[in-house]
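Missing here: one protein chain of the complex. Every other protein chain is in place.
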Amino acid sequence: MNVDNLSPDELSPDEKRQTPAFSTSLKQIISFAITFLICFATWIILSGRLDFFHLGLGVIACAIVARLSSTKLISRRGIENLPRQWFRFVCYVPWLLYQVFLANLHVMSLAFNPRLIEVIDPKIIRFKSKLTRPMSLFIFANSITLTPGTITVFVSITGEFTVHVIDEYSGLSLPGEMEEKVAELMGE
Amino acid sequence: MKRLGLIAIIIFGGLLFSITFELPDLGDASSPASTHVSPYYIEHTLEDTSVPNVVTAILADYRGYDTLFETAVIFSAGLACFFLLRIPERKAPKARFYRHLTTGLTLRIEKGGRIPEESKEFERIDSAWVPNDVIINMTCRLVVPFVQLFALYVIAHGHHSPGGGFQGGVIFGAAIILFAISNNLRSTTRRLSEKSSALLGSGGVIIYLGTGLLCILLGAGFLNYSGLSVFPGLDPVSARSYGILIVEIGVGIAVTAVMVWIYYNLASAGTQEEGL
Amino acid sequence: MESFFLYGAIYLSLIMILSLYRAVFGPTVLDRMIGVNAIGSKTTALLVLIGLIYQRVEMFVDIALAYACLNFIAVLAASRYFQKRKGLYDEHH
Partner (left out) sequence: MSLLAAILIISGLFFFTGGSIGILRFPDFYSRLHPAGKLDTMGLLMTMTGMALYTVQEFTLAAIFTSLKILLIIVFVFITSPTATHAILDAGVRAGLSPWTAPGKGERE
């Protein structure tokens, strides 16, 4: 099942320019191992049984999953600075949660507003983002969807965003602070 | 005609409702269903098979024949879909579409144009293609492995939690279908072809059947897993437990493959050219 | 605490009826999809609540997780279907 699933960000144009820290086969092994470890941690949470038999079944299942999709989960490019990215991601999540909470209060006040029709003013806005990697585009797009009155309509692979906003106030903050945060997170 | 249908539905609905009052109450200990075999299963399952989940033990052990033929029915459903829907490719399409894997750009090649070789650079995609959507692709890349892992967990833990071969197989099939939705049908069939999904489907049924036949060869009845206790380190009780696990794995493989097979045929209206 | 969960579950299923209105009478197919998706996300919470009522959370959590998976896949498949078939999206003509 795993013939040649190259993902777009594995073979970026600038890969030839930078000198890789690890060789390709080593990277393959590392990405397999990381996938296996993530899967095994998930398995232990799911299973909740720590006896020998169930852990053995877990090893087999995780090996199958890692074999099927190690190139899907962990991109082989940029595997060197993975721990730093994850640490930054953990720092990003609480900020995002706070923003999501504010967004929800805003939408909530709209939903219970008796003069709803007069308050909202839906429209489409477009802007160009400086982010380039698919992963950072993905994080940014989903963060936009979760935060104040905005839903991502379309993202092109070059970073052009089309966003549906519910009222004037919501569209003001785009791209703004969140883009900075995501750029810093992914090291762009 | 519509009113006639409504009247018929109301009459039958009323009949069903009135019959509901004749059913025994929920948890009624003296109802026919809970007086004959149920108490036996509830009392003896743990000591017979060492499986805490009574439902799994009944399905895969006490009523093994039933489940065997259920699996066969699922396989024949896939077969029926295949025979009803599958049509070979009728005519060459007007234009072919190729996606450049690095950038996600799509090439449209008219009939008679030079076609790039199927290489690591280009991948042929459906002609009713959906523009490459970064968000959906990335989400599926992240989610598919965990859905697969969850499916394997459901199959492996049928003994202790709700689940087993059928449920786990459905979730695993759904994971593959999710991949097919987020990319397209053509790239999915290149990784898991129709032929191998059919072979896997029959292979799952054969695992089940083979376990039963192995029990006969070892001197016990058909699907009586305690015959497996001749293998070292097994007593009759734990042999039944392991037998259930093997059977569940067979069912899981069969259900996964048949789900994917039916999806291939339904989503492309039998041509296996263009999917959802 | 059990009665609290019970009332919570009843309240949640009452709210689901509101979303059901959108799913049944929604003017377009996509409105119906919004309704179904909203019901699905509430059902995930409802399943865990039911688990707390019966004090079998560890069983119902599995069901809730499976439900969340299948709900997501169903919504994605439906939106793809209405994109490509039904004449909603046709770029050959």
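A few comments on the model shown:
To keep things simple, chains are lettered A, B and C as they appear, and every chain counts its residues starting from 1.
Heads up, the rule we're going with is that a residue touches a chain if its C-beta (ideal position, glycine included) is under 8 Å from a C-beta of that chain, and two chains touch if they have at least 3 such contacts.
Keep in mind it's a predicted model, so treat the numbers as computed, not measured.
The absent chain, not drawn in this view, touches the displayed chains A, B, C throughout the complex.
Shown as candidates are A:Lys27, A:His54, A:His164 or A:Lys181; the residue that touches the absent chain is A:His164.
Interface residues of chain C facing the missing partner chain: 1, 4, 8, 11-12, 15-16, 18-19, 21-22, 28, 30-31, 33-35, 37-38, 41-42, 44-45, 48-49, 52, 57-58, 61-62, 64-65, 68-69, 72, 75-76, 79-80, 82-83, 88-89. Mapped onto chain B, the interface with the missing chain covers residues 133, 135-136, 139, 142-143, 146. Residues of chain A in contact with the chain left out of this view: 42, 45-46, 48, 100-101, 103-104, 107-108, 110-112, 116-118, 120-124, 141-142, 145-146, 149, 151-154, 164, 166.
Throughout what follows, only the chains that are shown with their structure count from here on.
Note: centroid distance chain A to chain B, computed from Cα atoms, is 30 Å.
Residue positions of chain A with contacts to 2 or more other chains are absent.
With touch defined as above, residues shared between interfaces to two or more other chains in chain B number as follows: 150. Across the interface of their complex, chain A is touched by residues 101-104, 120, 132-135, 137-139, 141-142, 144-146, 148-150, 152-153, 156-157, 160, 190-192 of chain B.
Partner chain B is touched in their complex by these residues of chain A: 1-8, 11-13, 35, 39, 42-43, 46-47, 49, 54, 57-58, 61-62, 64-66, 68-69, 72-73, 134-135, 137-138, 141-142, 152, 155-157. If you check the complex, the residues on chain C that touch chain B are 58-59, 62-63, 65-66, 69-70, 72-73, 76-77, 80-81, 83-84, 92.
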